[in-house]
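Sharing a structure, written as structure tokens. Questions coming.
Just one protein chain is left out here, and the rest sit where they should.
And now, chain A:
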Amino acid sequence: MTDMKDRIRETIEGNDVVLYMKGTKTMPQCGFSSRVAGVLNYMGVEYQDVNVLADEEIRQGIKEFSDWPTIPQLYVKGEFVGGCDIVTEMTLSGELDELFDKKGVAYSKEAAEKIREANA
């Protein structure tokens, strides 16, 4: 578990944005993972995807690491943001934009606005 924690820490500290998900950003294998990856893809955010289905140890490890029982899990600059419900809420409220602004993560504001318009 210590090794696993080190691996996770390396990943989330070595990449500005990391999404632990089922499947990959180009081929998600779960509706919830797909939704978060879709938001990040659409907003043009550069991120590292980690497919938990490819590694059972990571799948269990990330749940313990984050103290969070479900996948997907989004990390920004080493900080846990949340899962699908929270990322969706933050996208629609504009809090995700604020977080990216604050953390210096590049994204398309225009795309974010389009998501909000489509869900208004």
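Simple rule for what comes next: a residue touches a chain if its C-beta (ideal position, glycine included) is under 8 Å from a C-beta of that chain, and two chains touch if they have at least 3 such contacts; residues count from 1.
Throughout what follows, contacts and distances are computed from a predicted model.
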{"item": "Options \"BolA protein\", \"Pyruvate dehydrogenase E1 component beta subunit\", \"Carboxypeptidase regulatory-like domain-containing protein\" or \"ABC transporter permease\": UniProt name of the undisplayed chain", "value": "\"BolA protein\""}
{"item": "Sole residue of A:Val45, A:Ile58 or A:Cys84 that reaches the chain not shown, by the stated touch rule", "value": "A:Cys84"}
{"item": "Residue among A:Phe32, A:Tyr47, A:Tyr75 or A:Tyr107 that touches the chain left out of view", "value": "A:Phe32"}
{"item": "Residues of chain A (touch criterion as defined above) contacting the omitted chain", "value": "22, 29-32, 67-70, 80, 82-86, 89-90"}
